[in-house]
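Removed from the display is one protein chain of the complex; every other protein chain stays in position.
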Amino acid sequence: MAPLSDAELPLVLQPVRSVGRSVLDMLQTAGRVALFGVRGVRAMLAPPWFPGQLGRQLMSVGYFSLPVVGLTAVFTGAALALNIYTGGGRFNAEQIMPQIVALGITRELGPVLAALMLAGRVSAAMAAEIGAMRATEQIDALHTLSTDPYRYLIAPRLLATVIVMPLLVVVADIIGIAGGWVVATKTLDFNGAVYVKNTWDFLQNWDVESGLIKAAVFGFLVALMGCYHGYHSSGGARGVGRATTHAVVSAAILIFAADYLLTAAFTHR
Amino acid sequence: MSEPPKDAEAPKLEWRNIRKAFEGKVVLADLDLQVTPGRSLVIIGGSGQGKSVTIKIAAGLMSADAGQMLVDGQDLFALPPKARRGALAQMGMLFQGGALFDSLTVWENVAFRLINADKVARKEAKTRAVGALERVRLGASVADLYPSELSGGMQKRVALARAVVANPQVIFFDEPTTGLDPITSRAINTLITEQVKGLGCTAVTITHDLDSARSVADEIAMLNDGVIVWRGPAADIDRSGNPYVDQFVHGRADGPIKPAI
Partner (left out) sequence: MAKEQWAEMGVGAVVIAAAAGFLAYSLTVGGKGAGHGYPVQAKFGQVGSLAPGAVVSVAGVKVGTVSSIALDPKTFLAVVKLDMDAKTPLPADSTAKITSDGLLGGQHIVIEPGGSADNLKAGSEIENTQGAVDLFGLVGQFLRPSAPPAAGAAPAPSGASPSSAPPEPARGGTGA
């Protein structure tokens, strides 16, 4: 039977159809992304590897993200400290501020904010770069030069981001706590030594570790979105622009979704 | 499709009943075409007639919806991955825009395949790359520049050097002269002919530039609406007696071909 066109369909059923279609589209996209991720991981696990590419990505994804991650962390830590001080004040519990700042930064804000910054910086850059390579046939050129783009382009980016994210989050954790410390000691009359002592006494290994696990997962998502949207971009410069937007938006949404799922999994552990 | 005549040499490349459609629009409809080893075939035709798709399928960059793509008599689509990679490894391609990697220097571009796929040591790869650049009349001085520092014609030459550096048996040329001035175009055509003859390789060129077609081709085939409408020796292009070819050669607006606007 020939499918009915939209015009032939009874009016009331048209919204139903369009909802159904968009759900199907979404599932299809999810499937394609998953497949892309699996191919990327498989390329990561088997030779040939391209250490030069990996090194280049480690540098650009990791080292050059330090300033933006550091700045985000220090201001977040400072603002968090002020807010918790205010909130704690309502229970006469201002003194618990260092502990809550440390917990908030290590478990949640460090990984999430670093990942969001990388979604803006790295996802976008990857989507734009790979998208431009697609538009100028450089990806086809890789094929004709007997080089698998998944190994040469995708795998190094995925691996570099997964390696680098936890390291960035360690830095973000320290700097975030330092941000809280600065506010606490300079404006709220906390004793600096007591502040760090309380933080150290309170923090447990798992607080930091769970944040680092999150970071690695977020890193994978950030790189996956950048690579996927760039690799599958089409339509010249406009296509590259679209790919960049999609990469950033979808990376951000996936980060929040994964954050909730991981936090829930860790809580019921 | 019947077997090719017995006295002819087995074709290097053969498109057999290749069919390809994009979102319902048929681009190639049962395309049949062969190229004999060592010959240079030029496919001409208007924009959007499936020329690009034809060579992309042969170069393994695209799959066909139906039909067989034979390389040395073996169907590219049916080969196991490793054999497929082997079949594709003997091919080189010159892309329309050059498709040079802009993060790499000129010599790294030319030597890309040697370094990354063939695991040649960097030093030796550089020597061979500089040699290939000489073959397209580029001095060693450009070797350490980046592609963005070169003119369009020079980029094309670098791309040509990259396509020939590993001595491929088949080379595809995608619109080699598009976007170049007539003088540079002629120089590129000369270089292409030199390289193809020098390597003794099979060449498939797609173009809508007749000058280029005349100077590069042993044989010319005309593609229209996804089928080959004429094929013959390059010398016969002006007296083909084929209405499609005549219209194309003379650039007339009236005839069997509808302008693509």
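Chains here go by letter, A and B, matching the order in which they are written, and residues are numbered from 1 within each.
By our rule, contacts are C-beta pairs under 8 Å (C-beta built on N, C-alpha and C of every residue); 3 or more make two chains touch, one makes a residue touch a chain.
This is a predicted model, so every value here is computed, not measured.
Trainee: Name every displayed chain that the left-out chain is in contact with.
Mentor: A
Trainee: Among A:Phe36, A:Tyr85, A:Tyr150 or A:Trp181, choose the residue that contacts the chain missing from this document, as touch is defined above.
Mentor: Final answer for the missing-chain contact: A:Trp181.
Trainee: Identify the residue among A:Gly70, A:Gly131, A:Gly219 or A:Gly239 that touches the chain left out of the display.
Mentor: A:Gly70
Trainee: In the complete complex, which positions of subunit A touch the hidden chain?
Mentor: So the residues of subunit A touching the unseen chain are 63-64, 66-67, 69-70, 170-171, 174-175, 177-178, 181, 192-194, 196-202, 204.
Heads up, the rule we're going with is that only the chains that are shown with their structure count from here on.
Trainee: Measure off the straight-line distance from the CA centroid of subunit A to the CA centroid of subunit B, and report it in whole Å.
Mentor: 42
Trainee: Quick check: in the complex, which residue numbers of subunit B touch subunit A?
Mentor: For this pair, the touching residues of subunit B are 56, 59-61, 85, 88-89, 91-93, 95-97, 99-102, 112-113, 116-118, 162-163, 172.
Trainee: Taking the touch rule as given, give the residues of subunit A at its contact with subunit B in the complex, in rising order.
Mentor: Result: residues 48, 50, 133, 136-138, 140-141, 143-147, 152 of subunit A touch subunit B.
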